[in-house]
Every structure is written in C-alpha cells, then in structure tokens.
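This part shows chain A:
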Amino acid sequence: MADPTPAAPRPAPAAEKKVAAPTGPPDPPPPDDLARPAYLEPLTAALPGAIVHTSYWVGDWTLITTSEHWVAVLTWLRDDPRAAFDACADLTAVDWPAREQRFDIVITLYATTRRERVRVKIRVADQQAAPTACGVWPSANWLEREVFDMYGIPFAGHPDLRRLLMPDEWQGHPQRKDYPLEGPGELVLEAPDDWIAMPELRRGVEIE
Partner candidate 1 sequence: MTTNRDTATSAFDTDELVINMGPQHPSTHGVLRLVLRLDGERVIDMDVVIGYLHRGVEKLTEQRDYTQIVLLTDRMDYVAAASNNLGYVETVEKLMSLEVPKRAQYIRTVLAELQRIASHLVWLGTHAMDIGAVTVFLYCLRERELVLDLFEEYCGARLTYNAMRVGGLPMDLSTGWEAKVRAFCDLLPGKIDDYETLLTNNRIWLERTKDVGVISGADATAIGLTGPALRASGVRRDVRKDEPYAAYKDFDFEVPLGTRGDTYDRYTVRLIEMRQSVRIVQQALDGMPDGPVMGKVPRLIKPPAGETYHAIESPKGELGYFIVSDGQSLSPYRLRVRPPSLCNLQALPQLARGHLVADVVALIGTIDIVLGEVDR
Partner candidate 2 sequence: MIDMVVIPVFKMLVVITAVLSAVAYMVLLERKVQAWVQVRLGPMRVGPHGVLQPIADVLKLITKEDVRPASADRFLFTLAPILVVVPALIVFAVVPFGTSTTMFGKEISLYITDLDIGLLYIVSVASIGLYGLILGGWASNSKYPLLSSLRASAQIVSYEVAVTMTLVSLIVTAGSLSLVEIVKAQEAHGVWYVFIQPVAFVIFVIGALAETNRAPFDLPEAEQELVGGFHTEYSGMRFALFFLAEYTNMIVVSAVGVTMFLGGWLAPFSSVSWLAWLGLVPGWVWFSLKTFLLLSLFLWIRATLPRYRYDQLMRLGWKVLIPLALVNLAVSAVLKVLL
C-alpha cells in the first residue's frame, strides 16, 4: 500500500476529452405554428422586458426571466386568472460552471384548475444573492434552503436560510460541479474548502 514513489497521474477520465464544457441547455424557441399559452401575451404586456426568452421542448414551456423580475413574474403568474399557477411544484438549481452567471434557478409551477405546468428560470452568478420566492409560495421555503445547502446560492429575504440536508458545520456545497467526488475522507469531511484548494493533493489519490 505505502508506495514511496509518487503515484502516477491518473489517466484523464473520458469526460475530460476536448469537448467544450456545456454552458446551459439549448432552450429551443417554440415553433412558430405552435399556439402560445394564453397567459404569455398578457404577461409580457404587464411586465415589459421581464421575459427574456421563451422556450418549448418535449411539451414543456419554459420562461426565462431575470433576477430583478423574478418575484414580479412569479406573483403575476400566481395571481392572474389567465395563469393561476397556484402551486409551486419544485424549485431547484443547475450549475453551469463554464458560464459567467453559473447557476440556473428553476422553478416548476402548476395550475391546479387548468392542469398545466410552466417552468421559469433565472440565472445568477456565484455568491450573487437570488431573490426569494418564499413570499409567493410558502412551499419554496425548504426548496430554497436545499438549493442554498447544495449550491451555496444565498436567497435574499429568505426567512430561515439554513442548511437543509447537510450538517450545519459542513463546508462547501456538494451539488456544485467542482465539488470533489473523491479524496481522503476526513479532509473532505472536515475541511473540503482546503481540499478543493489543493489540486496537487487531489491528483495522486487512489481511493480504496
């Protein structure tokens, strides 16, 4: 086990082939002949400039907005009878480290009466506070806590921003793409920030 010679660098995994790191889903625009949802036009009229992009793919509508308009768009979608998205089904984030604003915050809404879903997204940069949706749907509370826990995105105005799943004293945010997947257990457990900061240490380690 105790090999005196430094271990040879691990062969680069297949995923590290020279492929440009993805910078986000394609979010294809809807085909022109497809009927737009009824709420879309009133929404763009009511909040000009809020909807940056609209996308339709495999049956899912996605609206892309900006941090400034996030709460306004969500509130409008909840309150306007043409939208009536009364339930926040899910809120999560996706990490695209190659991008400047690396995180997508994705919320999936559901309209109980109209039986329809829509996805709304914003992009935020690392360490940039995202606006909270807790005021619009109380159910966003834990979901945002989980995103904070897993991605380290602080939510401005969140009533109770603590880690949800990981221990309170945990360092680092496990769902980030640059979070180390392997390493000498204790160091990762106790001080993953140090571990992340030492790539030379990460290189030669074999896990048992």
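Candidate entries met the following condition: all candidates are chains of the complex that A comes from, given by their letters.
FYI, a contact is a pair of C-beta atoms (placed from the backbone, for glycine too) under 8 Å apart; a residue touches a chain by one contact, two chains touch by 3 or more; residues count from 1.
Being a predicted model, the structure only gives us computed values, none of them experimental.
Novice: Since the rest of 1 or 2 are in the complex but keep clear of chain A, which one touches it?
Specialist: It is candidate 1 that touches chain A.
Novice: Mind listing the chain A positions that touch candidate 1 in their complex?
Specialist: 15, 19, 22, 25-26, 28, 57-60, 62, 86-90, 92, 94-95, 106, 108, 112, 115, 117, 119, 137-139, 141-143, 150, 163-167, 174-175, 179, 181
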